[in-house]
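First the structure, then my questions, so here it is.
In this view, the complex is presented without one of its protein chains, the others remaining in place.
On to subunit A.
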Amino acid sequence: MGCFPSKTRKHTPGYEEPTVLASETSFTVSEVEALFQLFRKLSSSIIDDGLINKEELQLALFRNRNKKNLFADRIFDLFDVKRNGVIEFGEFVRSLSIFHPDAPVSDKIEFAFRLYDLRQTGFIERDELKEMVVALLHESDLILSEDYIELIVDKTYTDADAKGDGRIDREEWKEFVSKNPSLIKNMTLPYLKDITLAFPSFVLQSEVQDFEM
């Protein structure tokens, strides 16, 4: 299939065929092709290299390439599965798959846990939660007294740390989410169901175009 023999197509590292990605994620082949259009747009916004770097993600999320943000950093680190400092197309699709409305809830719960586990210790520690609250206030340009920040963290921790051992493990997190399902609402992007409308992909076009470096 396609007009060109595959050996003349050069793809950037991390590119995976839509058929492969569709078979291993919640997306259909046309959805993956539509994601490719989005990926091309994001990955060429600062450096046209077919890879999304940190600044390009910041640009996409905040319309400001220099905006440093703890939460965007976490997203970047989790999407950059190979930890090579860039988000490749395959990584992009596989990570976004978790945000699909049809993706298993257990995957979403796990991803959220890893997002909040800032230092990847396998636990969400109290100081990590506090760091995130402080980062959120900073992002929103708000200042709260230290006492109030402690109060928010304490009260949340009391609810979530069922075993009372000073840290939230995966089991406690799952339990907490089952009691508060809205905690993972940011783990579902309804847009992903209509992605082919937002980014119409023409099968012939995407196969014909070389992604040149």
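We take it that a residue touches a chain if its C-beta (ideal position, glycine included) is under 8 Å from a C-beta of that chain, and two chains touch if they have at least 3 such contacts; residues count from 1.
In this text, contacts and distances are computed from a predicted model.
*Asks:* Refer to UniProt and select, among "Golgin subfamily A member 7", "non-specific serine/threonine protein kinase", "Histidine-containing phosphotransfer protein" or "Palmitoyltransferase", the name of the complex member that is left out.
*Replies:* Looking only at the record, the undisplayed chain corresponds to "non-specific serine/threonine protein kinase".
*Asks:* Going by the contact rule already stated, which one of A:Ser23, A:Asn64 or A:Asn84 would touch the omitted chain in the full complex?
*Replies:* Residue touching the chain left out of view: A:Asn64.
*Asks:* Considering the complete complex, identify which of A:Val29, A:Ile46 or A:Ala72 is in touch with the unshown chain.
*Replies:* Of the listed residues, the one touching the omitted chain is A:Ala72.
*Asks:* Which subunit A residues touch the hidden chain?
*Replies:* Contact residues on subunit A toward the absent chain are 38, 42, 60-64, 66-75, 96, 99, 112, 115-116, 129, 132-133, 136, 139-145, 147-148, 151-153, 155-156, 159-160, 176, 180, 182-186, 189, 191, 195, 198.
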